[in-house]
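Shown next, in structure tokens, is the structure this report addresses.
As you look at this complex, bear in mind that one protein chain is not there, while each of the others sits in place.
Chain naming follows the written order as A, B, C and D, and within any one chain the residues start at number 1.
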Amino acid sequence: MNQESLWSIFINAVLINNFVLAYFLGICPFLGVSGKMETATKMGGAVTFVLVISSLCAYGLHSLLAAIGAPYLELISYIVVIAATVQLVEMFIKKVSPVLFNALGIFLPLITTNCVILALALFQTNKGYNFVQCLVYALASGAGFTLALVLMAGIREHLDLAEPPNIVKGTVLTLMIAGILALSFMGFAGLGSN
Amino acid sequence: MQGKSQIQNVFKKTLNISTSPHLVRGIGTNDIMRNVVWALLPTALYAVYAFGLSALLLLVTSTVACVLTEHFLAKKSKQPSTISDWSAVITGLLLGLTLPPNFPLWMAFLGGIVSIALGKFVFGGLGYNVFNPALVGRAFLQAAFPVAITTWFPVFSPDRFSSVSVATSTLPLMEPATDGFTGATPLSAFKFDHISTDTYDLAMGFITGSTGETCAVLIILGGIYLAVRKMLNWHIPVSILATVYVLTALLHFSNPEKYPTPEFMLFSGGLMLGAVFMATDMVGSPITTAGVWIYGALIGALVVVIRLWGGLPEGVMYAILLGNAVSPHLDNLIRPRVYGTGNRGEKVRG
Amino acid sequence: MSIQTTNKANEGFWDKLASSPSTDEYMKGLFRENPVFVQVLGMCSTLAVSNTALNGLAMGLATTFVLLMSNILIASLRNVIPKQVRIASYLLIIATFVTMTDYAIQAISVELSKALGAFIALIVVNCQILGRAEAFASKNTVWRSILDALGMGTGFIIALLCLGTVRELLGNGSIFGIPVFPDSFQEWVIMILPPGGFFMLAIWLMVFNAMKQRKAV
Amino acid sequence: MSEAQKNTTEATNSRKMLVTMVGIGTICALLIVLSFQTTLPRIEKLKAEALEKAIFKVIPGMVSKKTFQLEGDKLKEVTGKVKDAKLVYAGFDKDGKLVGLAIEASGMGFADAIKVIYGYDPHKEKIVGFYVLESKETPGLGDKIEKDASFLANFDSLDVALSEDKNSVKNPVTTVKHGKKKNGYEVDGITGATISSRAVGNLLKNSTGETLPQLYKNKDFFEAKSQQ
Partner (left out) sequence: MGFFNFHTNTFKHGVHPPEHKDETNKLPIRQFTFSPLVILPMAQHLGAPSVPVVREGQEVMRGQLLAKAGGYMSVPLHAPVSGTVRKIANVPTISGKMAQGIYLQAFPFSGQEVLEGKPIDWQTATREEILQGIQDAGIVGLGGAAFPTHVKLKIPDGKHCDLLIINGIECEPYLTTDHRVMLEQSDDIFTGIRYLLKATGAPKCVIGIEANKQDAADHLASKIPPGMPVSVQVVPVKYPQGAEKMLITALMGREVPSGGLPIEVGGVVVNVATTAEIGRLLPHGRGIQERVVTISGPGVQKKGNYLIPIGTPLRYVLEQVGADENISEVYMGGPMMGVAVSNLDISITKGTSGIVVFKENDIKRPDKVYPCIKCGACVDACPISLNPSKLGLLAKFEVYEEMAAKYNLMDCFECGSCSYVCPSHIPLVQYFRSSKSIVRKRNAAAKAAG
């Protein structure tokens, strides 16, 4: 059981304990697709989408496993069920809205095995959130992830027209910017603690 | 006609050719930077007057660290040294001005190195940095040494010209002795104990705080000097300060118990120095006027949010860094309508 | 790989070892194809648990164990598993070993499992493990897969130790919990905080880049 | 490949797929259950020990404990594991007399939620012990709430007496600036970790305000238990 207010869950996941900048989750996509604004926003959208789905799956699974008394299957069932569900949803989208599929489609299968997704499922279980809290937490984590990704993409596009020294070009520079962003986000620490 | 012979005598020089325009306004980037240094000097001198030798050593150390780092890194990457453009001096001076007067010198030196190396050099040097270098340095120091950076020194202490603070001369890598006191700046006094400070004292600089943030009047004068000379975009400080004022005024009148007066917010902490000298760093701010208003409003709003609801007493630095992070987006999204085109850039007819 | 082609008889044991393909299978993971510094994989756990040397080492060992076990199983089943379901089966296998590791760590020490937190469970999705399964174990013999897993694992441990020691040293003044500096040492708190993780990793990558560049010249 | 042939290979393929998946699934399930079963006792033991240790820390002088579940205003004893319930641990001395209650509480700190357990002595109406179960506060600053001796000394005896009507705590716990502590219900803050130390004060205020009146209503219940 957890009494946290929805607002505080939201602020916490977006700003204070941003998945990327404070928890180091989703670093690979963060490094990989933050080069272009367009892909960044799409990736953000796709991740948020999968987060919500997997959060619901995990919530259901957790209740189920608790009921049948097999908590040890949690991890393995999360990963399998989430992957399967996303696959189904992907097929569904492809049928129903090819436009949406074109926008998000290519990212979906890659994302399922991404740590943000699994981490959300594990964290929400650990924190004992109820259904609505889970939903808000998923949306907020997605928003936080998207925020970090989009900020980074804007900066990297800007830096396409710069001449960083050879030795830091590429991943090193991206990591350094991530560090500075993480520093900047520290300003939000303790938001709502008083 | 005497013909060719005379012609050759008359014009000895070979002509220079260049492409138009052949006139330049005459203000160079180095002139701008140099003037910013002049505009900061009154604030720096007041800081030395108010805090004594410690502040002097601090400012010298941070400036020297920045200039040396800039020079060294340029040499290291086999490029001509860029210290003559004065921008490293500004970075160093501003870094020093945002630190507590009794900040250990070795930490200030480290901050200078971080400012230039991480805040500027890795992005490609002058003009390419996304974040304000001085604030990158300060943010690094604040995260690395949170205690030292919230330990303050009394203003106008009687022996300030004869001795330096013990903390100032801490040996490298060592923990400073605490001869200052913590948490007594107007902002933390307000945040944690709801004690407000007189606005007049704040504006005139009779209150302790970071080295350069105490005397708002001198900061504003420096800003006006630069704005008049068109070396500073006045929209930025105005939009930040206006946003802070309006938001705080609304909150204050809704609950005067809980929220401070807008005047207190304007003149306390690093807001004035940040709004006038740091948010205005053109490299990290949007290029269009509309973009600049949004940037300013965003910074102002973040300052209010962090100060009033956040965990930390002060948020100007974080607000500006976040503003810096957003400005490439603002430049991307906000483009003035090009002459002879519609809002989205398509051609207009008739 | 083997540079000395002549005079094989005169080769000493170490030379032979150094030039044997098996050794190379192992050695490549250490530096040349280091999973963190070169392939830039598995960054999440690298950053999250490298705030002290001990956490880094524990995480590295756990990951190596999972990598090794799943590599063995996948390599031995490689001819049995149909193409279409291979990723799903890899996930199952990996998740199983991770769950086992998780329980093992919880059984070893509450403190340690608290420090590593959810990141043990997250080994499941560590890009690196699935990557090795797909890129190596599914195509190679069990023996070579073992070497590969050990090599990659060691490389991962090296990387985590590189990060963990420096972060702990500056951030806490100690290594593996043993103080190395005098009491009056000022800790750099940032090093144990998230930004410090990013900066430290960036710096190590830079060092690797510089070494590669020097070698290339 | 003829149509028929293709169909047969596809059929064998999907059958093979199913078989391997089921096979692998079975192996995996076996492995997991096996490791779960072998580690379970030790994990439970370690966890229980850790909790026990914490409870013993916050209730000085106790030798045995009982766990109760608080449901609305009712208490009932529980044994074994209960999920999703608010638990109160009662500590008894060697004579079986109730010496204190241990209560878990949590609240937002500087970096993330802080989770603590504190001991409450219903006779003295005081908090008599305090232990941080979980916190991500900054090492060197916020983590002083776990380590700083003078801060922890606050909780050796912190006044949380109930008001006359027994519906609230008379003087809610507050954190004051370091060195400014005057009253028994005040927590002496930590300089440099004002936020974390305030968060602790806050979460104690909330928890005591909610739980202590409820416990008071069950005073007799505990008395009864003590006698057993």
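Assume contacts are C-beta pairs under 8 Å (C-beta built on N, C-alpha and C of every residue); 3 or more make two chains touch, one makes a residue touch a chain.
The structure displayed is predicted, hence computed values, not measured ones.
In the complete complex, the residue from B:Y49, B:Y128 or B:F206 that touches the missing chain is B:Y128. Counting the whole complex, the residues of chain B in touch with the unshown chain are 1, 6-7, 9-13, 15-32, 85, 124-128, 230, 233, 282-283, 285, 287-289, 331, 335-341, 345, 347-350.
Hidden from this view is one chain, which touches chain A at 160-161.
Throughout what follows, only the chains that are shown with their structure count from here on.
Here B-C and C-D were compared by C-beta pairs in contact; the pair with more is C-D. A straight line joining the Cα centres of chain A and chain C is 24 Å long. Residue positions of chain B with contacts to 2 or more other chains are 118, 140, 143, 146, 311-312. Counting partner chains per residue, chain D shows two or more touched chains at residues 28, 32, 36, 110, 138, 140-141, 195, 198. Listed in rising order, the residues of chain B touching chain C in the complex are 107, 118, 140, 143-146, 148, 170, 173-176.
Remark: chain D residues 28-29, 32-33, 36, 83-86, 108-113, 195, 198-199, 202 touch chain A in the complex. On chain B, the positions that touch chain D within their shared complex are 146-147, 150, 182-183, 188, 192-193, 311-312.
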